[in-house]
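What follows is an incomplete set of chains from the complex, kept in their original frame.
The letters A and B name the chains in turn, as written, and every chain counts its residues from 1.
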């Protein structure tokens, strides 16, 4: 593993590949399907916060059941996002590094 | 870095924290705002594929401009998602491992 990496997802990518292969699911994992699935999970993430005030949202870790649910939905979104990168061949490290660089140029620190 | 981790995001988390702190942006990064921003980026991801057939979507890497744009949007979603985990205190490794375990129980391999 390279210690200079922003994100080392090698084992996650392997786990996702194995999971799909073992169930013959690669045929469902087209880019469009994965974006729809990702959208479904983002919807569940949004539902967690939709009626909360900012104060209630900030205190979500005080409620164990809600906090666990939040972790589940963040994980769900992340799994589909990383799987989408996997099936389309996007290199996450490269994409993240590029984006952080572009953001730093677009929004220079004072 | 721990070689047993599904996802090592330590440097990414540090970069996100530094980026926000340097610009005094933590006040904008409330959970609800981050979910809205994430939704905005998922929208841009969806737009890449909305009129493509499955065949065109599968061939996206053949078009350098489109493929770069795809990487940018995947990175944008990932940055907001990881930042959301950061501000809410969700441990990504823990959440991912839990989810993969639950998925394996819910959808056992044949």
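Annotations for the structure displayed:
The working rule: a residue touches a chain if its C-beta (ideal position, glycine included) is under 8 Å from a C-beta of that chain, and two chains touch if they have at least 3 such contacts.
Only a predicted model underlies this, so the values are computations on that prediction, with no experimental measurement involved.
With respect to copy number, the whole complex recorded in this structure file holds 4 identical protein chains, 2 of which are shown.
Note that in this section only the chains that are shown with their structure count from here on.
Once the centre of each chain is set as its mean CA position, chain A and chain B turn out to be 3 Å apart. Interface of chain B with chain A (complex): residues 1, 3-9, 11-12, 15, 19, 22-23, 30-32, 35, 38-39, 42, 45-46, 49, 52, 54, 57-58, 60-61, 67, 70-72, 74-79, 81, 84-85, 88-92, 94-96, 98-100, 102-104, 107, 109-110.
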